[in-house]
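Removed: one protein chain of the complex. Kept in place: all other protein chains.
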Amino acid sequence: MEQRPFLDFLETLGPPAWVPEWALWLTAAGLGVGLITTIISLIALFSIWLERKVSGHIQCRYGPMYAGGWHGWAQTIADGVKLMMKEDMIPTGADKPLFVIAPAIVLSSIFGAMVALPLSYGFYFAQMDLGIFMILALGSTTTIGVVMAGWASNSKWSLYGAMREAAQVVAYEIPLGLALLVPLMALGTFSLLDASHAQAGFFGMNWAIFQNPAVLPAFVIFWVAALAETKRAPFDLPEAESELVAGFLTEYSGIRWSFFFLEEYAAMFLMSVVAAVFFFGGFESPLTWAAREAFGSNTHIVVQLVCFGTIVIKGFIGVFLMMWLRWTLPRIRIDQVMTMGYKYLTPLALACVLVAAIWEAILSLF
Amino acid sequence: MDFQAIHDRLVAIDAPGLVRAELPREPNKKEKDPGRSGESYVVVDSARMVDFLLACRDDERLDMKLLVDLSAADPAVDDENFWVLIQLLSIEKKHRLSIKAFLPKDNARMPTATAVHRGAQWHERECAEMYGITFEGHPDPRNILLPDDWVGHPMRKDYEFPTEYHGISCE
Amino acid sequence: MQTITPTQRYLKNVWDTLKTTLVGMKITGKYLLKKPITVQYPDERLPIPDRYRGIHYLEQEKCINCLACARACPIDCIEMEAVRHGKELEWVSFTLDYQKCMFCELCVYPCPKDCIHMGTEFALVTTDRSELNFDLLSFKGMAREAKIRMREADKKKAEKEAAKAAKAAAEEASGDSSDDTSDEAPGDNSGDNSGDAKE
Partner (left out) sequence: MVEAQKYKPSMQLSDESRVLPSGEREFMLDVSTADLEVNMGPQHPATHGVMRVLLRTDGELVTGAQPHLGYLHRCAEKIGENVEWLQYLPYTDRYDYLSAMNNNLGYSLAVEGLMTGLEIPRRATLIRTICAELNRVASHLIAYGTYGLDIGAFTPFFYAFREREWIQALFEKICGARLTYSYIRIGGVFNDTPPGWLQEVGHFCDVFEDKWREYYDLLVENHIFVKRTADIGVISAEMALDFGLTGPMLRGSGVDFDLRRDMPYMAYGEISDAGAFDIPLGRGEKGTLGDCWDRFYVRVAEMMESIKIVRWCLDAIEPGPVLGDVPKVIKVPAGEGYVGIENPRGELGHYVASSGGKVALRCRVRGPSFTNLAVLEDLMPGTLLADSVAIIGSTDIVVGETDR
């Protein structure tokens, strides 16, 4: 099957014959990019609003209440407009080209990682057999942007933040990858779509977490590593505001600063979706199962919508969990981050991989 | 120990530099003596203050290991002396001692107590900048609260307030 | 105390981290579902207690211009001016500089007539610093004329004093140079006359 949903979509519209094929390709690409940007922006907008409300209610206060009317739903939009209107400031001593490029690199890498994200069974940007590799690789490219930002700012605090980010991400790539190996073994695929298929089963509940005893501890390890990857508390050392003022963000303001913010929330969502796909059934849920039973096919529009809804809800449950953790825990020190990554998570992840492999081997005997 | 017992002990160990004890007294209206209320203190020779503090710290019955406060006072413009005021405290024996030393204004120098109580270091720095008292042998004799280029010693009674600071008017 | 082996410590660390994290999440999660305790300030306000120390208010008719409050003020932010017509008091100004005032309430207690109080109003928002120099008088329509009359009264007083001084000087000495000031004083309309008279 040819995997080019956007092109197929354009062809179903029946374009006139004089339109060259490359124009169709470009339009399809533009559609994809536009859609992905919109989705990321909407996710980030909602996540930021959600974060403010969650933190507010955890802390016995309301959070934003005025902008837009109902519980300040338009607060993030108002903030976004404000950030865009702000004066574009670049410090005198900064390395200007790097300073300008850094937020773009950060944002584009997370956009790139999003490409591998399926939205439902029949609707995806690209069907990749090695989709999870793509996500991990591009997701950690943000580090380059962050280090660039820290260096270019010409501020000591920024440099500290950048160095911390580099050390942290390098340390946590290993347990992240190892922990993901466990469900990969259970599901037997690297592709996010296939992983979802593999968890269909009875009642839509044949999730990886129920398939293998090592997946649950692997999920905990993955989750901790994902927090570190996305720079969320308790691993927000790169921007630890009580220590480094604002870390690599110190010298940024306005729209460039908001790019970093956008990236953070997009990365949170991305990691949550990856967790949902590989540990908690992807598009599969009792509802998906019921819809599939009712309409008989995975490509029916209602089933696709249910799938899309399921993955988004699962993603936001993960995002909410990250927020809950953030507003509960204190921050870890940098040497403890290293200790935790290398001494705790990596060996434990290896143990999980071992257990999972043995389990799979035993299963394959029968 | 109460003040009398402390003083007796100080006399008994022949504490270096001990001059006399000052007790509160009732005002005498006939002699126009205003009296003195408040608490008792000992007067110590400023030149031998360090030895006195050391004696207080190391004597097992006095055991004054904690220097609570070290400051100075300028009683009046026409007074010849500064007062140097030290408060000692014993954690174990739970008693206090106030010490006062007179320091001539024209030669306000005394040895530093830093070697006996490290805690005296900042107090002495503050004292030095505010009154212009030199603590000889102080390991870090910079200003602590005032800027480095401050002119004058603000807590002296004859201090004249500056009219400007770095071109900023203070009026 | 038995010693802990490294393995035990390793596992204990893992266990403690997970356990205390969950305990913390339980507490924060509990509050997540509760109603917030804050109030939406401009819409709803908490009641202000009676003793609140806000912007002063003055019972002008009671005040006798005794300056007790001004004397009690640690930072001298109270200034008052009034003309006395026998028993009647005509107010010119009673200003309180809220740039300086630290709301310590020390001005309230020395008042012999119990006429200055701390109010419950606290919002001091202006776009101009000079507006913070409040006039506490509730009716000040007469202020300008009162000021003129006060000037006149002062002038008369100064003239009288100058004349007296001149007379005294004339009586005392042979009368050489002390007449200068008494000559100038009546003709001078501007500025503070009492100050001139003293020269």
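Should a chain be cited, it is by its letter among A, B and C, assigned in written order, with residues numbered from 1 in that chain.
Going forward, contacts are C-beta pairs under 8 Å (C-beta built on N, C-alpha and C of every residue); 3 or more make two chains touch, one makes a residue touch a chain.
Since the model is a prediction, treat every value here as computed from it, not as a measurement.
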item: Chains in view that touch the one left out, judged over the entire complex; value: A, B, C
item: Selected residue (touches chain absent from view) among A:8, A:88, A:129 or A:241; value: A:241
item: Contact residue for the chain not shown (choose from A:119, A:233 or A:353); value: A:233
item: Sole contact to the chain not displayed, among C:23, C:124 or C:168; value: C:23
item: Touch with the omitted chain, as defined above, among A:168, A:328 or A:346; value: A:328
item: Touching residue (missing chain; options C:55, C:72 or C:89); value: C:72
item: Chain B residues touching the omitted chain (full complex); value: 24, 27, 34-39, 41, 50-51, 54, 65-69, 71, 73-76, 83, 85, 87, 89, 91, 94-96, 98, 115-123, 126, 130, 143-147, 154-155, 157
item: Residue numbers in chain C that touch the chain omitted from display; value: 13, 16-17, 19-21, 23-24, 27-28, 31, 37, 46, 49-53, 72-74, 102-106, 109-110, 118
item: Chain A, residues in touch with the chain not shown (by the definition above); value: 55, 58-61, 156-157, 160, 163-164, 233-234, 236-237, 240-245, 327-336
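Going forward, only the chains that are shown with their structure count from here on.
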item: Pairwise touch network: line, ring, star, complete, or other; value: other
item: Interface ranked first by C-beta contact pairs; value: A-C
item: Whole-Å gap between the CA centroids of chain B and chain C; value: 38
item: Inter-centroid spacing, chain C versus chain A (mean Cα positions, whole Å); value: 57
item: Length of the line joining the C-alpha centres of chain A and chain B, rounded to whole Å; value: 65
item: Multi-chain contact sites of chain B, meaning residues that touch two or more partners; value: none
item: Chain C residues touching chain A - in the complex, by the definition given at the top; value: 10, 13-14, 18, 21, 24-25, 27-29, 31-34, 36-38, 40
item: Residue numbers on chain A that touch chain C, as the complex places them; value: 54, 56-62, 65, 220, 324-325, 327-329, 344, 348
